[in-house]
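Note that one protein chain of the assembly has been removed; the remaining protein chains are unaltered in position.
Lettered A and B in written order, each chain numbered from 1.
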Amino acid sequence: MKRALVYLGLVALAVFYLVPVYVLVATSLKELREVSLEAMWRLPRTLTLESFVRAWAGVPETGTRGLAQNFWNSVCLTLPAVALSVLMGSLNGYVLAQWRFRGSETLFVLLLFGMFIPYQSVLIPLVRVLQALGLYGTLPGLVLVHVVYGLPITTLLFRNYYAAIPGAMMEAAQMDGAGILGIYWRIVVPLSGPATVVAVIWQFTQIWNEFLFGVVITNKPTVQPITVALNNLAGSFIVEWNVQMAGALLAALPTLVVYVLMGRYFVQGLLAGSIKA
Amino acid sequence: MRAARLAPVALVLPSVVLVAVFVYGFIAWTAWLSLSNANDLMVSPVRLVGLANYARLTEVPRFRIGLGNTVTFSLTFVTGCLVIGLGGALLIDSAVRFEGLWRTIYLMPMALSFIVTGVVWRWLMNPSSGLNLLLDGAGLGALKSGWYTDPTFGVKAIAIAAIWQLSGYTMAMYLAGLRAIPGELYEAAAVDGAGGRQTFWRITMPLLMPVTLSAVIVLGHVSLKIFDLVIAIAGPQGGPAFSSDVPANFMFQTVFQANRFAEGAAVSIVLLVAVSLLVVPYLTWSLKRGIGL
Partner (left out) sequence: MRSHVRAWGIAAALCIVALGVHAQGARKLEIFSWWTTGGEAAGLLKLFEIAKKETPGLEVINATVAGGAGQNAKAVLKTRMLGGDPPDSFQVHMGRELTDTWVVTGFMEPLDDLFKQAGWEKTFPKGVLELLKGSDGRYYSVPANIHRANVLWYNKKVFQSAGVQPPKTVDEFFQVADKLKAAGVTPLALGDNGIWAATHLFETVLIGSLGAESYRGLWTGKTDWNGPGVRKALETMMRMLGHVNTDHAARSWDQANDLVIQGKAGMTIMGDWVDADNLAKGVKDVGWAPAPGNTGVYDALSDSFGLPKKAPHRAETLNWLKLVGSKEGQEAFNPLKGSICARTDCNPKLFGPYLQWAMEQWKKDAIVPSLAHGAAAKESWLTAINDAMSLFVTSKDVAQGQKLLTAAAAEAAKK
């Protein structure tokens, strides 16, 4: 009896999560004429992949850009941004967890507070600073921005995780003559798998799906990430909903793949990392 | 010797510098701007006018409504994620089959961006089709609602969409937390004759506290910055009578639509002050106890 209830609960939850996905997928497979609010639940009468093609390749005659070019931009944006923010977060977390100095706790709080600023309020000074650095309108500039604003959360994740490393291990390494970086490389890094997985998955999702910085900092269409291209698919006055939903699915593919393939490691990483027994 | 002591500081220095400029430098600039008269594209000679912008904000109904909405949204969103997350984790943890399948389904909404989630949920929450049609068909017509078109329900509808997106994350955290509880504790409790409920409230919940607190920080920072989702669902004006409007949205409009830069800056500062009043004590408290962070 209890088993049945458990499965009932699981199925109910699954329905909750899948219903919107159904609308997304069904609409993307419809022709434009079939797409309307009233027909939301109906299955497509004619299954067509045309929306996906249009979303990906665009429609050159009308100048509708597809997602294809900007997909590569997003890759070039996300990989270095994730790598850097995770690396720096790991170093920060290591220092703040194991090498406390005077004021390091305060520093940690100040660093964390950076998570809470609304991005809209920093857009104008951000553009000015990036211009002064010569990075405005470029992907490296966008990478820098994502690294900086990703530091608080990656630092948080790693600090939690490294705090659980037994002091004995650290002392043993020090007695062997290892310096701060030596210990990091030899002891801490090999242990970092689970936390790194969590950090990478989280950052990858955040950066890949981010829109506001993408649209403001990279102002030329050839440089913009895929979220901006997806938004442009919608058009301003007349919206082709089937194309937009198809585009949304295409844009979400990399992150979906990440969650399907690495979901197990995500949970394992959380298990090993952020929870202290 | 001194080098060794400076080494930790040197390692965090790059991050410190970056955050000092990109976070605190910008906060300072925003604060200065909020005290100035720089409305209308900041070309008129800029001078400081004290708290005039803040005074004007108190007269704007949209701002007050927005602040209230943020509180409602945050409470609904965080509570909803925690409850559903914990519930789902408990279900999965009771040794079910196809765990990979359930986990993939629950985590999958996280892969989408807020804009995409917003577009789909805007459709779903259309009062004359969407979910209401489905509920009618399932005989659950009593649950129907105007969702975000109903000014009294307003921002809670947005919270539902946000819960859909992020409760999977909370569930993963709780699942990990549940698995970290050593089995011996449960065995010992059973030996002592403790029932299911007692075990849950006296053993499981307290041991899950760090997870809950951790989740609250992450969910909290998302809910304070919620912006794309609101616009995608309720439109840039935040729905009927601003019932779904949030200050981040109001600020974006004030600055980039109405060109009132100093006023927008004032909204930012008010938000930041409100956030720090909540967050800073919470952070320092957690740090002192060594939990949650």
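As a working rule, a residue touches a chain if its C-beta (ideal position, glycine included) is under 8 Å from a C-beta of that chain, and two chains touch if they have at least 3 such contacts.
All of these numbers come straight from a predicted model, not from anything done at the bench.
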item: Omitted chain - touching chains that are shown; value: A, B
item: Residue of A:51, A:231 or A:255 in touch with the missing chain, whole complex considered; value: A:231
item: Hidden-chain contact residue, picked from the options A:10, A:143, A:198 or A:258; value: A:143
item: Given A:14, A:53 or A:75, the one touching the chain that is not displayed; value: A:75
item: Absent-chain interface as seen on chain A, which is shown; value: 32-33, 36-38, 59, 61-65, 72-73, 75-76, 79-80, 83-84, 86-87, 123-124, 127-128, 131, 136-140, 143, 189, 192-193, 196-197, 200, 215-216, 219-223, 228, 231-240
item: Chain B residues that touch the omitted chain in the full complex; value: 39-43, 61-62, 122, 125-129, 147-149, 151, 231, 234-243, 252-254, 256-260
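Definition applied: only the chains that are shown with their structure count from here on.
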item: Interchain centroid distance [CA atoms averaged], chain A/chain B, Å; value: 16
item: Chain B partner contacts - residues on chain A that touch it in the complex; value: 6-7, 9-10, 13-14, 16-21, 23-24, 37-38, 40-41, 88, 91-92, 94-96, 99, 101, 104-105, 107-122, 124-126, 129, 145, 147-149, 151-153, 155-156, 159-160, 179-181, 205, 208-212, 227, 230-231, 244-245, 248, 251-252, 255-256, 258-260, 263-264, 266-268, 270-271, 274-277
item: Complex interface listing, chain B residues touching chain A; value: 4-5, 7-9, 11-12, 14-16, 18-19, 21-27, 29-30, 84, 87-88, 91-92, 94, 96, 100, 102-117, 119-121, 123-124, 126, 128-131, 133-134, 164, 168, 172-173, 175-177, 179-182, 207, 210-211, 214, 217-218, 221, 224-225, 227-228, 247-248, 251-252, 255, 261, 264-265, 268, 271-272, 275-276, 279-280, 283-284, 287, 291, 293
